[in-house]
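Of the protein chains in this complex, one is absent; all others appear in place.
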Amino acid sequence: MARSKSPDPPADLLGPVTGEVSWFCCGTAWGPCSSTGKGACGTCNSGSLQHAWPNTSDACWSITRPDRCGVGLSRRTCGFRHRTTALCGGASVVTTIADCGPQTDLFCGERSCCGATCADNRLIDLTPAAFSRIASLSAGLRPCEIATG
Amino acid sequence: MHGIAASQPYVLAFFLGWAGLLKLFSRRTRAQAGQTALARLVGAARAVPALVAVGLVEVAVAAALVLPPYSAAEGAAAAVLAAGFLAYLGYAHVAAPTSSCGCLGAHSRPADRRGFGRAGLLLAAGLLSMTAGPHPPVAALVVVEVVILLALSAELDRYWLTPSRRFLVRMRGPLSVPPPGDVPLETSLRLLYLSPAYCSASSRLSSDIRETWDEDGTRFVVYGAGARTAVFAVPLTGDDPSAVRVALVEEPAPA
């Protein structure tokens, strides 16, 4: 399958990247999560400190396409650790990759701010356990910085 | 009855021919083959060859159906193909419930009731066509059946269903503007999240909102902050985040 090249080099190789962080449920749980399953890695659970990353494989990249928003991200596979830090307040959490996502291209250009600090584009989705360590679940979407954990 | 049966080869030929040609010549369809349930069935590397093979069979059966002379074997071949589609959809529903079927062009939606309905209708048409004799088809019936099959094709929704729904929404305004009333809490919270006050205090917050009330044009929002309480004052009018104020108060948690 032809895969368009991401902007070169991936931004996250040069240092931490900023983007938006949201949360998603996984594991066969209650509500609309009942059909979600255990994610692309087969290990995802809402109660575990895990995340979804947009570039876990060619097939994953072809769905999420951060390059369409001008963002290059490195290929990182199941179990890789990232540290996500809330730009608002500085709380951080280290999580491992358990799924493919978010679909960055569907929210291209979206921006979240905290005070004067803003971040563009959805680059990472945390499980509820992880997100609630750095922000309230009811906030839904926050600006963050992502580094290797 | 004879006319009904005699119409089916044309319906089947139209549909199979179209589906086959899309699989053979649509680059987009082949590009998305890796995301279909077919890729799960035969492996990602073989998804495109498998798609092309299915397309060739569909085109061959469609051609046989419309080219004279007609034989019941051609109807039987179409019925077998339709039964195969139905079995494939069943497999996709169980084994790859989030994958698209890749049946008729590229789209990202998994097989649903309409997909099963379409495959069932094709199977019925295939079985009926086995009984077709040398009778003329009923043109109106062919058109109606084709229209029903098209309507059951989620792949085509963007051409007719989505625009018609958009038109109806524009006409009817089902989410029309609410009467001006209280400011929703979420509106105040979004202003709060943007504020320097929240940004400076958020690392201290240990709970979500404990309590909120409105007084004198201000919305007060209370969070837990460890053993303390964080209280924010958010103006109910205006959208200036710097107007939000915060205090950290030594006081016991609310009773």
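The chains carry the letters A and B, assigned in the order they are written, with residues numbered from 1 in each.
Here is the rule we use: a residue touches a chain if its C-beta (ideal position, glycine included) is under 8 Å from a C-beta of that chain, and two chains touch if they have at least 3 such contacts.
Everything below uses one rule, namely that contacts and distances are computed from a predicted model.
For the chain that is left out, the UniProt protein name among "Transcription initiation protein", "Sugar ABC transporter substrate-binding protein", "Cell wall protein" or "Cytochrome c-type biogenesis protein" is "Cell wall protein".
The chain not shown here is touched by just one of B:Tyr70, B:Tyr91 or B:Phe220, and that residue is B:Phe220.
Checked against the hidden chain, the listed residues B:Pro68, B:Gly133 or B:Gly181 yield one contact partner: B:Gly181.
Checked against the full complex, the candidates A:Thr28, A:Ser57 or A:Thr77 give a single residue touching the omitted chain, namely A:Thr28.
Interface with the hidden chain, as seen from chain A, comprises residues 22-25, 27-33, 35-36, 43, 45-50, 79, 81, 89-92, 94-96, 98, 102-103, 106-111, 128-130, 132-133, 136-138, 140-141, 149. Within the complete assembly, residues 97-98, 109-110, 112, 158, 162, 165-166, 169, 173-178, 181-182, 184-187, 190-191, 195-197, 199-201, 203-204, 206-213, 215, 218, 220, 222-224, 228-229, 231-233, 239, 242-249, 251-255 of chain B touch the chain that is not shown.
Note that in this section only the chains that are shown with their structure count from here on.
Centre to centre, using the average C-alpha position, chain A and chain B are separated by 23 Å. Against chain B, the residues of chain A that register as touching in their complex are 1-2, 35, 59, 62-63, 86, 88-91, 113-117, 135-139, 142. On chain B, the positions that touch chain A within their shared complex are 31, 33-35, 44, 97, 189, 193-196, 198-205, 208-209, 241.
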